[in-house]
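Reviewing the structure listed below.
For this depiction, one protein chain was excluded, whereas all remaining protein chains were kept in their positions.
What follows is subunit A.
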Amino acid sequence: MNEPLFHARNISQSYVLANGWRQRRSTLQALDDVSLTLHAGESVGIVGESGSGKSTLARIIVGLLPPTAGERYWQGQRLPDGPHAGIQMVFQDAASALNPRARVTELIAEAPRIHGLITSGESDFVATQLNRVGLDPQLAQRYPHQLSGGQRARVGIARALAVKPQLLVCDEAVAALDVLIQAQILNLLQQLRRELGLTLLFISHDLGVVRHLCERVVVMHHGRIVETTSAGQLAGLPSSLFRS
């Protein structure tokens, strides 16, 4: 088989919990020896209940959180701790993920400018990015609070795609949206995936959304991957996994 695009090997993460003032500390094993391989062009879903470790895994894959143990590999090369331009993230709450004091144009152009990806005019660059996610380029001068929830979600996606990532990690990216807007965003992600050949890692607690968008599904429970299955098989999952 080809070299995988991304590989996470034996990732563990523990948090230290202080139970209270001067009380004995205990540790919470958020992730326990998790390995995950993503091939180019794949669409993989991670499902699990709150506290199963799916968001922690996402943050480690993107490089926002250094794992307690384990390594990340990008096209066979070991990745150092920290973010990588090839892996970008779309967050659940676009309102809190976007700097409220920056205009849309700055939100989208800042990272690619630093990475030297803007060769011609910056406003043209931003207009292209906005068009790609179905937004009017006129919105470039707006602040996040002047956008609707659906528009903010699209800006969050445009921001992530502006540095030309190959892997897009979406952490509950549609969970806060109304069903009609959610449908628009899911259609957009499908379309962008086809057009740009993106690899998609989609984290959600909504089995319906994951079944719709993903070919392969990883089920997490108590910090472990307990099952990997094709999305079509998801309906037959043991329901005990979703009971605490």
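Some observations on this one:
Basically, a residue touches a chain if its C-beta (ideal position, glycine included) is under 8 Å from a C-beta of that chain, and two chains touch if they have at least 3 such contacts; residues count from 1.
As a convention for this text, contacts and distances are computed from a predicted model.
Considering only "NADH-quinone oxidoreductase subunit K", "Glutamate synthase domain-containing protein 2", "Aldehyde dehydrogenase family protein" or "ABC transporter ATP-binding protein", the record for the omitted chain gives "ABC transporter ATP-binding protein", by its UniProt protein name. Across A:Asn2, A:Ser50, A:Gln77 or A:Thr119, the residue that sits in touch with the chain not pictured is A:Ser50. Residue positions on subunit A in contact with the hidden chain: 49-51, 148-150, 178-184, 186-187, 190, 205-209, 211-213, 231-232, 242-244, in rising order.
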